[in-house]
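Below is one structure. I have some questions about it.
Note that one protein chain of the assembly has been removed; the remaining protein chains are unaltered in position.
Naming follows writing order (A and B), and every chain is counted from residue 1.
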Amino acid sequence: MQKVVKLGLILLIVTAVSAGALSVTNNFTKDIIEQKAIEANLAYMREILPDADDFKVVESSAIADIIEVEEAYEAIKGGDTSGYVIKTKTSGYGGDVLILTGINVDGTIAGMRVASQSETPNLGTKITEDEFGSQFEGLSTDKELKLNEDVDQVTGATISSTAAIKGINASIKLFESVLK
Amino acid sequence: MSLFVIIISGILINNYVLSRILGICPFLGVSKQVETAFGMSMAVTFVMTLAGVMTWLAQTYILEELGLGYMQTVTFILVIAALVQFVEMVIQKFSPTLYQSLGIYLPLITTNCAVLGVSILNIKERFGLLETAVNSAASAIGFGLAIVLFAGIRERLELSNIPEAFKGFPIALFTASLMSLAFLGFAGLV
Partner (left out) sequence: MNIRRVFMDGVIFNNPTFVQVIGMCPTLAVSNSAVNGFGMGLAATAVLIGSNVVISMLRKATPDEIRIPIFIVVIATFVTIIEMVVQAFFTPLYEALGIFLPLIVVNCIILARAEAFAFKNSVLSSAVDGLANGLGFTLALTILGTIRELFGAGSVFGKTIMWGSFEPMSIIVQPSGGFLVLGILLAIFSIFTAKKASV
């Protein structure tokens, strides 16, 4: 019995040291990681809605209700809301596909950018290219978009294209149901 | 996501071995005979489903409650290792016959990356408890399907005349390559 206690104690000490080391590293890297994420979004957001003066985080509990939506930002121009940028996460072929969708207040899509993905090089990665992304610009948010009806998919990359349009549809849903 | 989609996706579309490339070590190592491959896949199914549920509980009720998200990897691997030990002891005690057929595979499962992989993915996909259980089981069945089919092909390959340099791992990898290509056909099913 004494032995079991001793072994348990040793394991506990090792784990505690591990937790300590991780907590230190976490404190050290957490801010950098967050900072990088905001900076990365900001560059994309400026591309999607170039007229906006400033972007503010939308704080609403309704955001968590749509499972794909990660974050939402409000674009401010001359003191008024000019549009929204919504970040969504869907699963693609090689992992998560993070998409930023910009929606103008008038209910048209301003544009989309793929913020991160791990799709197949040269195939699924084409969802990041302009040829695919620019198809969404100007489309209305009054209905859900359908692949190969409203926009053409990337040839040979159905899963990646579906992941993209799912993210954009989630953004549309959030805009129509909450933000508008 | 509907449970049906999760099942189809776990078994066929995102097959753990052939499309996500997880759990390759047992896939190549324990696939010389259909019988052992079947035993391994039964053991994996059992552990993976349990591990998926246990790690989900640990994440939701311990790590997230305490704000210790960064302990995820350490916690999950410990939970899986402990679970494997526990399952091994329980089976040994209550069903010696089952232990004889599954026992030798159990220690190998701790380092089967598909088990840890499914646990992490369940959290990443923000699955609920039921979805987690279904997804873990479906992924394990997908693993089992791949390894049993693969073992069937390898049994036949044993009898074929293969160039010296391709014997062993190379021919097995070519087989896996063709199977993976075939499973690509399931992509876009849902």
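By our rule, contacts are C-beta pairs under 8 Å (C-beta built on N, C-alpha and C of every residue); 3 or more make two chains touch, one makes a residue touch a chain.
Source: prediction; values computed, not measured.
Participant: Which listed residue, A:Ser60, A:Ser118, A:Ser140 or A:Ser177, touches the chain dropped from view?
Facilitator: Checking the options A:Ser60, A:Ser118, A:Ser140 or A:Ser177, the one contacting the hidden chain is A:Ser118.
Participant: Among A:Pro50, A:Gly138 or A:Gly156, which residue is in contact with the omitted chain in the full complex?
Facilitator: Spelled out, the listed residue whose C-beta touches the missing chain is A:Gly156.
Participant: Footprint of the hidden chain on subunit B, which residues?
Facilitator: 18-25, 28, 70-74, 77-78, 81-82, 110-113, 115-117, 120-121, 124, 164-174, 176-178, 180-181, 184
Participant: Applying the definition given at the start, please give the residues of subunit A touching the unseen chain.
Facilitator: Its contact residues with the unshown chain are 6-7, 10-11, 14-15, 18, 21-22, 25-26, 29, 32-33, 36, 40, 94-96, 116-118, 120-123, 156.
Convention: only the chains that are shown with their structure count from here on.
Participant: Per the contact definition, I'd like the list of subunit B residues that touch subunit A in the complex.
Facilitator: 68, 70-71, 74, 78, 124-126, 187-188
Participant: Name, in rising order, each residue of subunit A that touches subunit B in their complex.
Facilitator: 15, 18-19, 22-23, 25-26, 67, 91, 93, 96, 158-159, 162
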